[in-house]
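The other protein chains are all here in position, but one chain of the complex has been omitted.
Moving on to subunit A:
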Amino acid sequence: MSFAFSTIQELRKQLLAKEVHPKELVESLLDRISSVDSRIKAYNYLHPERALEAAEKADVSLPLGGVPIAVKDLISVRGEPCTCSSRLLEGYIAPYDATVIERLRGAGAILLGRTNMDEFAMGSSTENSAWGVTRNPWDLSRVPGGSSGGSAAAVAAHEAIAALGSDTGGSIRQPAAFCGCVGLKPTYGRVSRYGLTAFASSLDQIGPLTKTVADAALLLEIIAGEDSRDNTCEPEPAPSFSAKLGEEIRGMTLGVPKEYFVSGIDPEVEAAMQKAIAHLEGLGATLREISLPHTSYSIATYYLVATAEASANLARFDGMRYGRRAPGCDDLLETYGRTRDEGFGREVKRRILLGTYSLSSGYYDAYYLRAQKVRMRIREDFLTAFRDCQAIVTPTSPMPAFRLGERTEDPLQMYLADIFTIAVNLAGLCAISVPCGFTQSGLPIGLQIIGPMWKEETVLQVGYAYEQSTNWHTRRPSLGQG
């Protein structure tokens, strides 16, 4: 029996009882990867020797002792590539560990490999990768979502026990929904971003992709908390995120934003949501309609704020100190221009252009500054809504996984895949996506539970209550054509 299908919690018991050795566990996963990853392409690269070596020495008494974890290819791991799925960083070897990696190592986790993503986390389908597309384990003709599509697909296809991703506008939750796993976007400032390749610094957060809600709580406990190397990281000690798991949600009030349930959502997603809402009511929660009046401005706001920050953050990729440098250039400007033209893919260039434009002289007030102000309105919507409810429930995505190639030529349509997740980043909140059903053709559907800042315990509690009283999370993908 393969251990690849287990959760962290299950494996912890088995490891402590010595029913499995960490090395067997790593071997089991490597077997699984070698038999399925040619179809999925969740991983950009693996390091079997290192993982096996670490497994030999693993201390199973630690909280993640001996548990293999996959990491999105934009988080620095000392001595390993960190390509961000970009040609610009081909051959780059990270000289230091990100804070989250230090913490995973400290907790005894084994780093298994690096997962595919949209280049520099810009995308919603993992099709914008220089190293090829990742496929959805539930239907190989469809995308896994993005940008953490490799992490979600690896977890869903049981090529990883759990994974880390990053979420700037939905990049953990939307792929989790498309692939039928759990994805948690922590509150802005909950997890250190030191060692995370910056896309949009006021929106980015690292978070877990797991098979169960309890595993997400456990991983968050390890990676959360103060870090002097990231001053946006909250100094208050992180609570025990597992503490409230299992507490009932009877008496809790959950908000349902009316703006998210207008006509236009895929009918099967809408039906699954209505059932999920009824189910939560059955668990004793009170569901209440709320209003988030600035919802329709969130995509426009996001694409100005995120691209402006990206254009500044990606200025560092200039071919001088690391990464690719275009050969044979005559002068500095030509070197910059050709290095970046050859190194960046189309979506990255598109966003750098938009961001540069909106920050350029004469346009700053009209675009970036206005977007930041509308962002505050979006935030106020949530603050007001949370006076009447403890958490908000929505679909994670308006549609199930779409077909490969379906949206690549139409940036606006691609951006729309994030319509329900983006506002959470703009407002700095936390949110989780948990499986809440399947379409008739077998594609997973995700339920998003949004909490106020610093209330991960609440979204985990609601997610856990829902998950434990349904069995969507127990289904396994066929890894075939749908």
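Operating definition for what follows: a residue touches a chain if its C-beta (ideal position, glycine included) is under 8 Å from a C-beta of that chain, and two chains touch if they have at least 3 such contacts; residues count from 1.
Going forward, contacts and distances are computed from a predicted model.
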item	value
Missing subunit (named according to UniProt) among the choices "Xanthine dehydrogenase YagS FAD-binding subunit", "Aspartyl/glutamyl-tRNA(Asn/Gln) amidotransferase subunit C", "Cytochrome c oxidase subunit 1" or "SpoVR family protein"	"Aspartyl/glutamyl-tRNA(Asn/Gln) amidotransferase subunit C"
Residue among A:V374, A:L404, A:I450 or A:L479 touching the omitted chain	A:V374
Touch criterion as defined above, residue of A:S148, A:S311 or A:T439 at the omitted chain	A:S311
Residue among A:L16, A:A278 or A:L353 that touches the chain left out of view	A:L353
Residue in contact with the excluded chain [from A:G65, A:G323, A:G437 or A:P452]	A:G323
Residue numbers in subunit A that touch the chain omitted from display	91-93, 95-96, 228, 231, 235, 262-266, 294-297, 299-301, 303-304, 311, 315, 318-325, 329-338, 340-341, 344, 346, 349-350, 352-354, 356-357, 360, 367, 370-374, 376-377, 398-399, 402, 410-413, 416, 419
